[in-house]
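Apart from one protein chain that is not included, each protein chain of the complex appears where it belongs.
So that you can tell them apart, the chains are marked A, B and C in the order they are listed, and the count of residues begins at 1 in each.
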Amino acid sequence: MDSALPVTLEQIREFNAEMVPFCAEMNIHLESIGDGVAVSRFTHEARWTRPVDFIAGPILMAMADATFYWALFTKIGIVPLAVTNELKYNFLRPAIGGDVICKAEVLKVGRRVAYGTADLYMDGAPDRLVGHATTSYVLPD
Amino acid sequence: MDSALPVTLEQIREFNAEMVPFCAEMNIHLESIGDGVAVSRFTHEARWTRPVDFIAGPILMAMADATFYWALFTKIGIVPLAVTNELKYNFLRPAIGGDVICKAEVLKVGRRVAYGTADLYMDGAPDRLVGHATTSYVLPD
Amino acid sequence: MDSALPVTLEQIREFNAEMVPFCAEMNIHLESIGDGVAVSRFTHEARWTRPVDFIAGPILMAMADATFYWALFTKIGIVPLAVTNELKYNFLRPAIGGDVICKAEVLKVGRRVAYGTADLYMDGAPDRLVGHATTSYVLPD
Partner (left out) sequence: MDSALPVTLEQIREFNAEMVPFCAEMNIHLESIGDGVAVSRFTHEARWTRPVDFIAGPILMAMADATFYWALFTKIGIVPLAVTNELKYNFLRPAIGGDVICKAEVLKVGRRVAYGTADLYMDGAPDRLVGHATTSYVLPD
């Protein structure tokens, strides 16, 4: 953990438990943070798949959104009212057969808008993206 | 119901129960269809909210994606392997305090790509969009 | 012209001549305005086509962006520092063989963000979209 960050992994996890409870419902958990970066994991569960074992698209979009939110916290601290303005998700390959890892990165934090990306891949296969997202957030005054 | 459509509401619902089970998990259900149009409802449940009662963003993105899928079926029949290529969702207002309605519309069906939009609003307030999405799907050969 | 609007067609045209001169370079001109709506035209010219007569994609994206800007002025007056945050353009059909019309519509104006759509079609064929765009703008304080 980078002690220069304005927030710790543990602080974000406590925030999530209280303020973003649906992530646990979706089996999405924050795994690590760095400067402008966050990594999360979706733990495979049949409830969130389609036949035959395709992981539900909304799980993947949820990962991109939540993980960017957490990455943003590493830049500006925990700001609950930073809100998604828009998110585009491109589905690149079927997400099938295991856990999914999402790595989000902040590309810019401005006064009113933050922007970044999310790479999604099956655990163990970081070079074969199953999806890629970009998102802009609006920051409170 | 429009008898000229290549699919009935009941047929799509049966398909959903078997092939898109996570929609029920998210309380998202198809309500009606027309020519190139589908309307769905998210039934409010605390599990899918954030304090204080904001409906989770991923639920809204899921509605947009699934409802367009169903709208597409009214044009080409049930084609399970029509897959989302990309979806952009813009969050316009907080979704709070009730059921959400999503109305998706197909703007174009080509040989390989279909495209359309989704309007989301709180039940009873169709003129105040809480969100708007656009999406392109890739069609199988 | 709607006398209740905070701006006139002529005022926007004068603004464009001075502040958005590249639109004329691209043969893009504002044709009409309404409440939250603007309509523009690209006048066909070989310089902005590709063999064999396809109109350049950047012209179409430029139309979407500029025309939404003008539609926004009908809601908030001429605010030069309203800036595009993001724009997604989906190419739906080849734009070929004539003038292009773009109709932009404001779906929401918030305190910090405005959002809307643009429909593009060949002059005379409004039911066959050649493209569709969505865009969010950030508004100055």
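Brief remarks on what is shown
What we mean here is this: contacts are C-beta pairs under 8 Å (C-beta built on N, C-alpha and C of every residue); 3 or more make two chains touch, one makes a residue touch a chain.
This one's a predicted model, so the numbers in the text were calculated from it and none came from an experiment.
Across the entire complex, contacts from the unshown chain go to A, B, C.
Among A:R13, A:R47 or A:R93, the one in contact with the hidden chain is A:R93. Subunit B meets the missing chain through residues 85-86, 88, 112-113, 136, 138.
The missing chain lies against subunit A, touching residues 88, 90, 92-93, 107-108, 110, 115, 117, 129, 132, 134, 136.
Subunit C residues in contact with the hidden partner, per the touch definition given at the top, are 18-22, 25-26, 47-51, 56-59, 61-62, 65-66, 83-91.
By definition in this document, only the chains that are shown with their structure count from here on.
Averaged C-alpha coordinates give centres for subunit B and subunit C that are 28 Å from one another. Inter-chain spacing, taken between the CA centroids of subunit A and subunit B, is 23 Å.
Counting partner chains per residue, subunit B shows two or more touched chains at residues 88, 90.
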